[in-house]
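With one protein chain withheld, the remaining protein chains of the complex are depicted in position.
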Amino acid sequence: MSLSRLLKATALSAALALLPLSTAAFADEQFFPLQSYRVGPYAAGGTGFFGGFIDYLNLINIRDGGVNGVKLTWDEGETQYEVEKGVEVYERFKNHPGIATWNPLSVGIAYALIDRVTADKVPLLTINHGRTDSTDGRVFKYIFPLLLNPYSETSGIINYLGTKEGGLDKLKGKKIVVLYHGSPYGKETIPIYELLAKKYGFEVQQIEVPHPGNEQQAQWLTIRRAKPDYVVLRGWGVMNPVALKTAQKTGFPADRIIGNVWSNSEEDVIPAGDAAKGYTAITTQASGAQYPVLQEIQKVVYDAGKGNLEDKKRIGSVYHNLGVVNGILNVEAIRIAQEKFGKRTLTGDEVRWGLEHLKLDPARVEALGAKGLFHSINVTWDNHEGDGLVTFQQWDGSKWNVVSDWIAPDWALLRPIIEKSSEAYAKEHNIPLRTAADADQVTN
Amino acid sequence: MSISVTPSIERSLPRAAIGGLTVAAILFIAFVVLPSVGSDYLFEAILTPFLALALAGVGLNLLTGYAGQVSLGSAAFMAVGAFAAYNFNLRVPELPFLVSIVLAGLTAAGIGLIFGLPSLRLRGFYLAVSTLAAQFFVQWALTKFGWFSNDNPSGIINAPPLKIASVTFDTAVGRYLFSLGIVTVLTFLAWRLTRAQTGRNFIAVRDNQTAARVIGVPVLRTKLLAFAVSSFIIGVAGVLWAFAYLRTVEPAGFNLDRSFQILFIIIIGGLASIRGAFLGAGFIVVFPLLLSRLGGELLGGIVDSGVVEMSQRIVIGALIILFLIAEPKGLAELGRRAARRLGGRPT
Partner (left out) sequence: MEDVQFFIEVLVGGLLSGVMYSLVAIGFVLIYKTSGVLNFAQGALLLFAALTFVSLHERGVPFWASIGLTLVLLAILGTLIERVVLRPLVNQPPITLFLATLGLSYVIEGGAQLLWGTQVHGLDLGIDDVPFEVGGVLISSFDLFAAATAALMVALITLFFRYTRIGLAFRAVADDPFAALAVGLRLTRIWAIVWTASGVVALVAGLLWGARLGVQFSLSLVVLKALPVLVLGGFDSIAGAIIGGLLVGATEKLAEVYIGPFLGGGIESWFAYVVALAFLLVRPSGLFGQKLVERV
């Protein structure tokens, strides 16, 4: 009995295992396996990001017929933001031919994939987030925390507060409270805030909000007593609107609260209603649908009924634009790699080479119709972040408005810390440090 | 009832033999046949998580199914196991990996013992809710103190490779076989335990504490023992989950949902049944995959994947209710009945 059951289960699993092969790609196609999350607690972010990504891929296919004739294809596997589901989706798709990159938009899933993508030689993109020390391309050959890693984010926020006060030297004697989510993600930047506080002479107090963060009375009363000049919100999910609401309740003005990249979307402020008016948050990609590339997506993709977002009002929202930028970076990396390897389906390692030569200066960004959407990027074999600039947006009750110039984080200060961490990782895992020569060696 | 006693005794010997043969056949398939025919996907995405969760199910079944103490904190003990193994391995590199695993299990057992203390005084829901303290406290402590994750800035650790002596299990099949070996040994021990006096004590405490005390069962010690043994097994399951399956360890992965998942495994599989844990785990691992894949294939064009996933949640919830109503004893009983019907047929 158990035997027949097991046999049945085996046959079933075998059938499952065979399924991925039945969708084998042909000719010139570049495939994007998407570990998307459209349900569960974080569905709003997932639908926006993956919607934007798919919209851009669609734009390239419809308008340009793909990248130099190579069609872009994709398939989605739902993860609900859960690590084990992400792993399952990885295993399901990993043998698909012509995989370009993985883009999970989840720190947990990204971590679980580091070993796997390295063994399979396919790049893993963690735009705006991810493991900080994977910036060091000497150690993490296939991991790309594009545009902004958590440390740079921290530095960018402090630099912004500096410009707001009229110079970084004016931060001296100021008091900043960092309210962070009680998770590894939330704690990651604690030492960096301490470091910057020492460097610029401001006082920093870091307060934890336990997950999920639906109760913050105690934290905000403590903040009220501390009377800080600014509160940095390093939040996540429901913690963000509750923070803004509780701030209002305890009389702390919203325009002195600065959000990080996981606290910067419409979903974070809309539930807080009026309490969010004046709240400012960091971003690598400005929101709004006025940029030419988004106009084209509307015209070419949505007007043809192929748009991915159910609600067209969300075109140009923070997560949607992040997805679009992610699409641009992917497509341009492929384009650059094609220049070298030929206009055909590339291997993962060839795309990795393309990413390591991904240089988009402001002129190129403008040509792509993304001027003002994001600034520029310059990824090299040893700098996998690519010197992304950040800007700050303020919520006016109905939309985000850019309120700062493009600001550069203090990369020179952070690099040694990152290298220390990545070298420790390399030692622990017996990974030899790469050299510039290694970057040009590409396997098929 | 009494009429059927005699024949069942008569038949009990051959049945035990058949049972032994079945187990042997399953083991043969699992150890020999599958590794030579299965694909990476089968091992990495289905069988390895299945083994880890089944083992956790066996552990929880000892506590809940046999000893009658409901715990909502299983995931916490998995986390303790995973982090303990990581730290033993990291800080005492001379230790063979297997020893690290045993020590990790013992650590989980120790923590389990502490959080089992309320069971000496609390019953039913009061106890169930108090095990949530373990769930939240452990997760908090593991996140809070960087030492547990070797002060890794992001608090997430990469698992070291699995190693016994000088053999490294770093392929999909290797990790599967490693897990399978551990699961087989522990399951056998758990099965022995349920057949021994300890197992009978567990059941006595579950069925009627007062009566158990009257016949001389040390109730308090039995309860604590149940917590310790169960946590040991669940802790090792946590090691497998983190090291063999995900290959990364983060506290968030061992949340309340995971605890519920393990609880579902033993309900659907069957309480107080070792086999039930495996059937339940198979169901919980394979069924959602199947549902989402089939749903995706059949309805993919018509409705978006979100709707499919949402329906999947509803279906799983409904199935749990259905099982509780129609077959409270779970898949194991369903199987037993099917077997009886087959066996009862004149040949």
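Each chain carries a letter (A and B) given by its place in the written order, and its residues are counted from 1.
Following the convention adopted for this analysis, a residue touches a chain if its C-beta (ideal position, glycine included) is under 8 Å from a C-beta of that chain, and two chains touch if they have at least 3 such contacts.
Model, not experiment: these values are computed from the prediction.
The chain not displayed here makes contact, within the full complex, with A, B. Interface note for the absent chain: among A:Gly237, A:Gly288, A:Gly323 or A:Gly386, the touching residue is A:Gly237. Among B:Phe31, B:Trp140, B:Trp191 or B:Phe287, the one in contact with the hidden chain is B:Trp140. Set against the missing chain, the residues B:Leu98, B:Leu290, B:Val307 or B:Ala339 yield one that touches it, B:Val307. Along chain B, the points of touch with the absent chain fall at residues 70, 118, 121-126, 128-130, 132-133, 136-137, 139-140, 144-145, 208-211, 256, 260, 263-264, 267, 306-307, 310-314, 316-321, 324-325, 328. Where chain A meets the omitted chain, the residues involved are 38-41, 43-44, 47, 182, 207-212, 214-215, 217-219, 221-222, 224-225, 237-238, 241-242, 245, 248-251, 267, 270-275, 311.
Definition applied: only the chains that are shown with their structure count from here on.
Here the spacing of chain A and chain B, counted between their Cα centres, is 35 Å. Looking at the complex, you find that chain B touches chain A at residues 22, 25-26, 29, 34, 37-42, 44-47, 49, 140, 143-144, 146, 149, 153-156, 158, 245-248, 250-253, 275, 279, 282, 286, 289-290, 292-293, 304-306, 308-310, 313, 335, 338-339, 342. The residues of chain A lying in touch with chain B in their complex are 1-3, 5-6, 9-10, 12-14, 16-20, 36, 38-40, 43, 47, 76, 78, 80, 83-84, 87-88, 91-92, 94-95, 107-108, 111-112, 114-116, 131-133, 150, 182-185, 187-188, 191, 210-211, 310, 421, 425, 429.
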